[in-house]
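One chain of protein is taken out of this complex; the other chains stay put.
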Amino acid sequence: MSDDVIMEIILESEQLRKEFGALVAVNDVSIKIRRHTIHSIIGANGAGKTTFFNLLTNNVEPTAGRVIFKGRDITRLPLHRIAHLGIGRSFQITNIFPNLTVLENVRLAAQALGKDNFRLLDHHRHFQRYEERAWQVIRQVGLTERARMPARTLPHGDQRKLEVGMILAPDPEILLLDEPTSGMAAEFVPEMIGLIRQIHRTGQKTILLVEHNMGLVMSISDYITVMHQGQILAEGTPEQIAANQVVQSAYLGRLGWQVSEQ
Amino acid sequence: MTGITNLLRKNRTQSITLAALVVLFLLALQGMEPSDWIITVLRGLSVAAVTFLVASGFSLIFGLMDVLNLAHGTLFMIGAYLGWTAYVRPDTLLDLATPFALFIAGLMLAPLWDAGLSRARVAMRAGRVLPWLILALGLGVLAFGLVRYPITAWDASVYDKSPVVFGVQLDLGQTDLPAPLTADRAQVILAMMSVFAGGALVALGLALNAARQRLAAPRVTWRALWLPLSLIVVGVLVYALNDALTAGVVAAGTTWRFCIAVIVATLAGAGLGALMESTLIRPLYARPIYQLMLTLGLGVIGREVVIALWGRTQMQMPKPALFNAMGKGCPAETLWDALINQCATINFMGTRIRTYNEIFIFVVGVIVLIVVWMLLQRTRIGMIIRAGVQDRAMVEALGINVRQVFTFVFALGVGLAALGGVLAGPSMGVSDDMGESLLLAGLIALAIGGLTSFPGAAAGSLLVGLLQQFIVKYGQIGIALPFGAQPFKPTPPLVPASTLLLMVIILLVMPNGLFGRRE
Amino acid sequence: MSNLLEVRDVHTFIGQFHILQGVTVTVPKGAITTLLGRNGAGKTTTLKTILGLTPPRTGQVIFDGREIQGQRTFEIAALGIGFVPDYRAIFRDLSVEENLRIAERKPGDLERKADLIFGLFPDLKRLIKLRGTQLSGGQQQMLAIARALVADNKLLLIDEPTEGLAPVLIEQMMQAILQLAAETTVLLVEQNFHVASQLAKHYVIIEEGRSVQSGVMADLLKDTATVRRYLGAA
Partner (left out) sequence: MKILRDHSTFLAVVVFLIAFPFLMALLDGQSIGAMLAGQSGNSKFYQGLLIEIFILGIFALSYDLLFGITGLLSFGHAMFFAVGAYTAGLALKSLKLPLPQTLGLVILAGIAQALLFSIVLPRVKGITFALVTLGFASVFHIVIMSHELNDLAGGDVGLQNIPKPDYLDPAAQRLTFYFVALAFTILVYLFYRRFVDSPTGRVCIAIRENEHRAQMLGYNTFYFKLVALIVSGITAALGGALHALYQPIVSPVTASLAYTVNALLIILIGGVGTLSGALVGAAVFRLLQFFLDKFFGESSSFILGVVYVALVLFLPYGIIGTWRAHRLEWQAAWRARFARVATMLNRKT
């Protein structure tokens, strides 16, 4: 789907490494994410996917290595600066403002990169562009009817959607989604896939996805990186990965789920 | 070696700050005589020991249950007051022993209530407020009984001497207790019964409160009745033999009385801690900020109760005979001589050291440090505590009653604070504001050491104690500053201020304290 | 055939969330039963509900002929239930030996069970003096299972024992669990259907907080439609 787009690298890691005591969670991982692609990282639980994600966005400080975003070293940048560069990320464990309404959650996200954060004497409702943006995003993720509810009262699946909405609101260039379907009931997974596809297509965005729902990964990814025990096992298009012997034996094959032919 | 270099490189700011502090300290030592230095260090160690007794309880409680017990200073003070009473007015102690035993006997009916309630299935219907009402009713019945029970010290007609007088008298070597009260037997029996009933009602309230949260109760055996029954017997016996026991304790001399005081204060403190944890703190485990505020309030209440019972005056607590002799062979030349002659002071490197203040308190502090450390590292309960700090649910899933361990730790922490209070009595005097200064010192030591770390509490106390005493010393001899012509003499208020500054500096450089874990 | 554990239509709430909406599980004595289902279906919550870590609001849990729902966790565990959580919960500040020792219900349990434990996991003997933090993932998993074996447990609840392990270790872990099942009853949660199908004799499928199907594993293996519907890739 992205044949005619220039294959420019937007985000890359160089020899990224993280040790927790004796455990090497991420072992010198180098990866290149091309602009406007959906790139998935798969691997068993504990393979180091989430830690790798945390290293990319500096939620966890790496032991060694670098992260480069659009040619710029962002390895140890403060969290808020990373967001300002146009990187949005979601978490495996839903990370929202539980006691605020859905609208307020998204509105805060939309307001974050604006220039009106320190207007002490104006009511926040007076800044309509944020409110409009928030409604737009809420419509996009399909939460219009629940916009006025406190976020904690939402069902789990809707909270996941809200989180995607919060990342989307400031209109980032790249979205890092950590298991967006984790804990979702099966019939809502296609909805999430549709949402991700739509975000990718309409916004011309790059999406980096950590997932272990194989079906989802195979059906929407342009590229797949397979991680195993903190290292990259294989990289390539879904077809290449499905055909890869090493992946077959170590992850997908004898001990794993059958790959669906979708 | 490489490990140390690595450590230094990784913690550069920390190392530089520590080095700067050490250099400053050494520079400050320039104008000091060696004998001054020794006595200051020894005094510092003694203050450190008392601070440690408070801070260790803090760190144990905070480490295991995330409760910053701001009532700790008050509990320290209560320990001092209880110790004072047992020491100076042993008759009051014995007067109180009977109602106390009966009250505890009543409390021990809790398991029976538990079983009974779950069988009757009333707990579910009891609601939120009823248990507390029963609790309050129980305390009321208890007060009703206590007022009627003959306690000499509380009797207005014998209250011709203020508590202060007894302390002064004892310092002169006299014990002149007022004649015991007499009361008619019917009234005493009524009082005893209502105290017991008060305990039973409090237990019922607690059981109701606990039972609301569960569906099934543990089985009880009749063996659970043995302990309360024997407590009742003991209580009645103490009442019958009250006069003889009082005479015996008075005759036993101050050293023994001091031992009794230490034991009574520590145990009472531990009991108070257990009661606090199981009634008030437990419902709030899910709301840490509220726990903080609750303990703050309890501290205020405790202080008011102490003022109501003992008055606002500062009271003397004479040193026990073992550390009080002045005459023959004193000041002693060696530690052994000091013990044999029961000397108050001892000659050491050209200065005179007080055996109680500078040696005894420090030794007790070290013993407590070692005992608690061994308890944590070598015993099963210590193992459970260390595990519980990390993962409460998993410990419970191994079949261990974590709540009991929590209560134990709380009791231990408060008991240590009370021990600190009674030890500090003879050296600091007993007053209602002693708790606040120790609360602050303990908090500072805890923060310096790293909140949850037990060795950290010891190190923090050491720093706080030494710094305090050095500032005090410089207040006397003055400190030669490079830029000032006159030596600078810090005034007493600067003593706590200096420790606070030390804390702020250390926390700014090492937000987790000296021994704290990251994150 | 008698059932060691019966979970009857339990409903569990965590906060306001209705996590389990009617789960029924029977665990026959002396075999491995496995809970299957997707991430977040409620398998782990089912284990926690049995143990009282997340007590059920309604429904019954019957262990060894006794109703245990609503009892405190330590009381339930002391009846003879061992728990191996998915996050392993190795105590960092305790040595390997202490990690085992803490599970003793009476003094000497560890010595009594030493042969069994070190027979299953010879590695642990070598590591006995190390701290919890110094272990690798696989070693932590072995220790977590070993810890559940120290006391005489009639039932082991094992959550995701092969998660994040290398294939070689998975093989080893499966062998160990099979050996265990010869002596005790096991209720297993396993994401990896391949592993689960080789280990378990009985299965229960949990979907969105409800138990939707249960039976004998051999039958399930033939029923590819069901496997795909509940467990396979979407």
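Assorted remarks:
Every chain is named by a letter (A, B and C) in the order it is written, and numbering of its residues begins at 1.
Criterion: contacts are C-beta pairs under 8 Å (C-beta built on N, C-alpha and C of every residue); 3 or more make two chains touch, one makes a residue touch a chain.
What you are looking at is a predicted structure, and each value in this text was computed from that prediction instead of being measured.
In the full complex, the chain left out of view touches A, B.
If you put the hidden chain back, the residue from A:P170, A:G215 or A:P238 that touches it is A:P170. If you put the hidden chain back, the residue from A:L23, A:L108 or A:A242 that touches it is A:L108. Taking the complete complex into account, residues 57, 78-80, 82-84, 89, 95-100, 104, 107-109, 111-113, 116-125, 127, 130, 166, 170 of subunit A touch the chain not shown.
Taking the complete complex into account, residues 68, 128-129, 132, 280, 283-284, 287, 289-290, 293-294, 296-298, 300-301, 304-305, 307-308, 440, 443-444, 447, 451, 491, 493-494, 496-497, 500-501, 503-504, 507-508, 511-512 of subunit B touch the chain not shown.
In this text, only the chains that are shown with their structure count from here on.
Taken as a contact graph, the chains are arranged in an open line, each linked only to its neighbours along the path. Distance between subunit B and subunit C, defined via averaged C-alpha coordinates, is recorded as 44 Å. Subunit C has its Cα centroid 32 Å from the Cα centroid of subunit A. Those residues of subunit C that touch subunit A in the complex are listed here as 15-17, 38-40, 133-137, 160, 163-167, 170, 191-195, 207-208, 228, 230-234.
Contacts from subunit A toward subunit C in the complex involve residues 21-23, 44-47, 152-153, 156, 182-186, 189-190, 212-216, 218, 229, 249-250, 254-260, 262. Per the touch definition, subunit C reaches subunit B in the complex via residues 51, 53, 67-75, 77-78, 83, 85, 89, 91-94, 98, 101-103, 105, 147, 151.
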